[in-house]
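Please read through the structure below; I'll follow up with questions.
Of the protein chains in this complex, all but one are displayed in their positions.
Presenting chain A:
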Amino acid sequence: MDLLDQILPLVQKPARYTGGEWNIVRKDWDKVDIKVAFAFPDVYEVGMSHLGLQILYHIVNSRTDALMERVFAPWLDMEEKMREHNLPLFTLESFRPVRDFDVVAFTLQYEMCYSNVLNMLDLAGIPIKSNLRGEEHPLVIAGGPCAFNPEPLADFIDLFVIGEGEEAIGDFLDFLRNAKNRNLAKKDLLREAARVPGVYVPSLYRVEYREDGEISKVEPVLKGVPEIVKKRVVRDMDKVSFPTRPVVPSTEIVHDRIMIEVLRGCARGCRFCQAGMIYRPVREKKPATVLRQAAGLVRQTGYDEISLTSLSTSDYTPVRSVINALIKEHAGCGVSISLPSLRVDNFSMELAKEVQKVRRSSITLAPEAGTQRLRDVINKGVTEEDLMSATEVAFREGWQAVKLYFMIGLPTETNEDLDGIIHLAREALARGRKAGARRGRLRVTVSVSSFVPKPHTPFQWEPQASMAVLKERQAYLAAGLRERGLVFNYHDTAVSFMEAVFARGDRRLGAVLENAFQLGCKFDGWSENFHYERWLEAFRQAGLEPGWYAYRRYDYDSLLPWDHIGTGLSKQYLIREHQRAMAGKTTEDCRTGACTGCGLCSGLEVEPVYAGGERDVQLPDAIQ
């Protein structure tokens, strides 16, 4: 700590690097077989807001044979000091160097964190490429949503865990302890690891390319290595381990509150949404479980807010009774309830009214597209009237600001859809005035991101709109949204472009990542640190064309770089959804409509679980 004490006064937000938070777990290093460093490739405030970290920290540290400590990407100023003083990357529990651990486990939440993964390995004194690491180096593993297309990181990660970590980690640690007892060499360990369900060892797969650059073949190089690695899925959200004593930071973080996941998955089927596809099926927690966890967490953390998290919390079938029970039990001691993701419908607005104890200044609604036609294309089951009545209710109930989220560059988008965005924003403003919101305070913020085609979605075959087109459309919107009370925000098109390249990329991008790291790319998700010209240079050095990845339309029969990673969704379903999208046809939620045939329930032998009662529609026995 001595060197650290000298460095810390010189950096911004030193509390990022001190540890010592409430509920931190420190174990006797010598009495534990497996030591895991959980590495989050972004700053402390972002990483500590990630529920997955808390879940895995809890599960691993509950075992007597393993420990997990945390490490985050040091901000630029800290990295500079660490390199200057040869202080290697260390964990916050024991301040031990990350390279002393058995396993370094990265979570991949976002493509733009890949450069940080490489930089953190380097800061740890671990060779960034897996083939340059020896027996003395930790096993470098990765999971999270981006692991559903692991290929761009195939050169750097020894093995990926596909799917839900809390389901896989037990098996994986058991395997590792056994392998360690047998003193297995890393090469043999990886071969055996590939047999653990959900484990993907990229070095055990050979990828062949055609002359035009397309992938012609992906195959295991050894017997016993699965051709398709299927994701792991939690079957019972009531029985799976949930952190009862999460680490409570002493410094403010992005989501500084109790997070209780009330359901996992989403049955809505928005065609651009990767989370909605890879976290299927819907599995709800029983109200009793939620209430029990909430009571424990209030007592164990001292937080003043409980957030009921999921991809779409108003879809949680018993949501109303759970909210009422939580308010009744906890509002007295100043604890409020929040719902981070609400849909644009009346039911959501009722919920919003119920939970807001303290009036918040702003409410966020996500219509995603400006016209009904395009909302049908993306299968966002929201009408203009839904949106307008939600806006009106919000203003009438005292909110003074409404944020509207849209995407541009969606497949089939035309100027009419952009006009639709402008129309909705102006209409929302007008409704606000009508509802009597105070003129000076009244604000409608339009946030526009650019569509990024993501693997395992019905839009995975679609090209991204070019940067030039996206910029043009942003300018068009900017011109149309000039009015007192309207605020227009949009994303950097170059970042969205790189995101698409790496989302849809293959193994050859490993060379680009390595170059980018050498050129100093890091924290690319932070616009002030994103240097587009460095990335272009990294591509030039590798002899690759980024546009080839982002702007190409794949054929249905193309072999996609992520086809050997199994989500349980059938390709037929994705094709059918893509075709329906192009025809402007919506598909109902499988809870209320007929089974959509995504293939997941039969493929993974998991059924949706609804805590609020039976499904409306029975599943057919066999799904094509």
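Everything below uses one rule, namely that a contact is a pair of C-beta atoms (placed from the backbone, for glycine too) under 8 Å apart; a residue touches a chain by one contact, two chains touch by 3 or more; residues count from 1.
Keep in mind that, in the parts below, contacts and distances are computed from a predicted model.
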Checklist entry - Can you tell which of "TIGR03936 family radical SAM-associated protein", "Heterodisulfide reductase subunit C-like protein", "Pyruvate dehydrogenase E1 component subunit alpha" or "AAA+ ATPase domain-containing protein" UniProt lists for the chain that's not drawn? => result "TIGR03936 family radical SAM-associated protein"
Next on the checklist: Among A:21, A:80 or A:419, which one touches the chain that has been omitted from the display?
Outcome noted: A:21
Item to check | From A:195, A:299 or A:353, residue that would touch the chain that is not displayed | outcome: A:299
Next on the checklist: One chain is left out of this view; which of A:225, A:248 or A:290 touches it in the full complex?
Outcome noted: A:248
Next on the checklist: Counting contacts across the full complex, list the positions on chain A that touch the omitted chain.
Outcome noted: 5-6, 8-10, 14-15, 18-22, 24, 248, 250-252, 298-304, 333-335, 358-359
